[in-house]
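Read through the structure below, which is laid out as structure tokens, and then see the notes.
A single protein chain has been removed from this complex, and every other one stays in its place.
Going by the order they are written in, the chains are A and B; count residues from 1 in each one.
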Amino acid sequence: MDEDRLMRCFTAAFPGVDPTDIKEAKNFDAIPGSDSLRLVNLLAVLDEEYDVEIELPDSPDFKPYDGVKQYLLQHGLIP
Amino acid sequence: MNLLNALECLKMPVPVGVRPLKVLLACGFTPVHLETFLAAYLSKRCPERRVEVRPGVFGDLAGNIRMLEREDYDALAVVIEWQDLDSRFGFRTLGGWQIEKLPDIVNSAERSLERLRNLLQNVASSVTTCICLPTLPLPPLFSTTPHQSSTFELSLRQKLAAFAEAVSLNRRVSVVNSQYLDTVSPPESRLNLRTELSQGIPYKPSHASIVAEIMSELLSRPVAKKGLITDLDDTVWSGILGEAGVNGVSWNLDQHSQLHGIYQQFLASMASAGILIGVASKNDSSLVEKAFERDDLLLSKSDVFPIAANWGPKSESVKNILKKWNVLAESVVFVDDSPTEVAEVQQAFPEMECIVFPKTDHAVFWSLLQHLRDAFSKTTVSEEDLLRLQSIRNSAAQPVSSAPDGCSIDGFLNKAEGHLIFTSAKPLGDNRAFELINKTNQFNLNGRRYDESAWSKFLSDPEAYGLTVSYEDKFGKLGRIAVLIGRPADKKFFVDSWVLSCRAFSRRIECHMLQYVYKKFAVDEIVFDVQETARNGPLMEFLRTFGAQSVHANFVLPKSYFYDRAPELPGYSIEEVVSGG
Partner (left out) sequence: MKPGDTQESSVSDQVAVVFTEADVELFSEASGDRNPLHLDRAYAQRTPYGQPVVFGCLGALACFGQLRVPSGMCVRSMAADFLRPIFSDVHYEVKTETIDGVWEARLFDGSALALLARATIGADSGIPIRPIGDDSGVFQHAVANVPHAAEIRRGTSTSGAYRCNGAALAALARHWGVDDHQIATALCWSSYLVGMELPGEPALFFRLAFELQRPATPPSSCLRYRASTTYAGFGQIKIEVALESGDSPLVSGHCWSYVRPPVPVTEDADSSRVVSASMAGKVAVITGTSRGLGAAIARALEARGATVYGISRSQPEANSLRVEIGDAANREVLRLLKQRILNEQGRLDYLICNASPPLLPLTLEPNGAERVAEFVKSAIGLTLFPLCEFSDLLEIGEACVVIISSVAVETPVKEWPHYVAAKRAVEALGTVMALQHPQLRTVVVRPDKLITNLTNTPRGHVGAESPKLIARRIAERLENPPPAGKVEIQY
């Protein structure tokens, strides 16, 4: 699957953050620099790229990168 | 640009030590994506600046505009939406759509517009400002079908138009063209009701991108082009003059050549705004002369100079026109129906914009007119703009460099009955001085450019002094052709910027200006903040005539050197005007 495209969305919304930190973050708060603005940017960018309005679960265990990737896979938005 | 690209654009490193471009984004909604796009577009347009876009707080447009009072900003971007005029237009506040409330809503909106107008006039009068009027659809307040404009809606839009007209009178204010916006951002694709209700973000990212792009263009206008060189056959008119004859070429509806008539009309309009129009045509010159005598030609001979009608290469004609205009190729657009000719001229002048005239494609023709209007756009037309063509004609007719009848150049200048008007004004209030400083390349002390904000700041400095010079002689008026700004201190005069229009070369006006400064301020030295640029050879050469081996930064010209080495000054009459500051 096109992980580069998905990671590009994340790195655009969280500038300066290492992709490794993004992939390994246990929840959104664990991504360095995470705040409401960056989250809104991420959702808007995902909407633009994949034409999808993602509703993120309000759970402290939701792993951002894996969770979004799983969501996109389940909805057939990425091969 | 989509949001992903905009965010990535903002991650790009900015060169070290660059000056910030601080823009206040004043709106009443959450500006999240609009702010991102505006910063990204401005960063692309001004790569030499570090762009900082500052938004205000939610739900207080007027208060956010007043943030101009907090700190200095280089520009103000105001985005008005309906709910800023009355909260009942919005979707986040409930309880107010009854028909009987409509008159009150409209009156309330009018009062809000009045307050905004006063605020902009008081607070934003000296800042480059761009205003975007409401772009979102009005809520279904009115009793009429959506296909019909109700009287209340029309009244509302009338008040909005009156507000826009009033604020646009300030030359520093530009208003986004709603008609243009409608073509690039379909009205039905603007509102995101979901994010408006959840986060106060009413715009879809695509609409925010377009609004930001237009506002960034209006806030950072490039210098307008100066001249357009056009072909004639199948461009200004339909048909080949040499084959069809003077009366055979056409530009009318009956002969399906109306596009050419519209083009002529457009060129005439540009000429009336002071844009130089030249002709480069492979044609018999006498035939072209006769064609221009046709009564029904919408582009008159007086609008055009020069007309290069010959059988030589187009690039040679273009070269000669540029020489007569004394204008650089990058400031000119070339239009010709022949792709071959366009390619030839483009090769000779890579920096010139060369366009193939779309004689059969109406949609492309429409785009061409929009593009030319954009390339040559000016907020105001000055007296000098109107004089420009005539003064070039006069210069071409009476070349100053070769004096007639064997007289010396001094003799010629002395007989020219030249009249100089030195206007001292602190600050220099007119736009022409600002324009000259920013457009002149060759006789320019250091190539320094000023944006509106920097210009205002510099000239509100009580120590600053400004001098503009106007010139006319028996051959015609040149208008305001030189600007010098600086400050006197310690028996010296420090020149920060000095420009002289190339149309005024070889008239020794520059020497007259220095003499004026020595006398007016009784100084012994003039210190020039000079910097060599790629194009200011004429200025550097002038300074070298005063005996300096090299001209360097903070070049000092003692009075004694000046009077020893300056040529004899022509006996112009001099008028001095001192304006208030």
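Quick notes on this structure:
One rule holds in what follows: contacts are C-beta pairs under 8 Å (C-beta built on N, C-alpha and C of every residue); 3 or more make two chains touch, one makes a residue touch a chain.
Here the structure is a predicted model, which means the values were calculated and not measured.
Listed residues B:96, B:200, B:313 or B:447: the one in touch with the omitted chain is B:200. Summarising the interface, chain B meets the missing chain with residues 14, 16-18, 20, 30, 32, 50, 54, 57-60, 63, 66-67, 69-71, 92-93, 118, 122, 199-200. The missing chain lies against chain A, touching residues 15-18, 20-21, 24, 29-30, 32-33, 35-37, 40.
The rule we apply is simple: only the chains that are shown with their structure count from here on.
Across the interface of their complex, chain A is touched by residues 2-4, 7-8, 10-11, 32-33, 36, 194, 199, 201, 205 of chain B. Per the touch definition, chain A reaches chain B in the complex via residues 8-9, 12-13, 15-16, 37, 40-41, 44-45, 47-49, 53.
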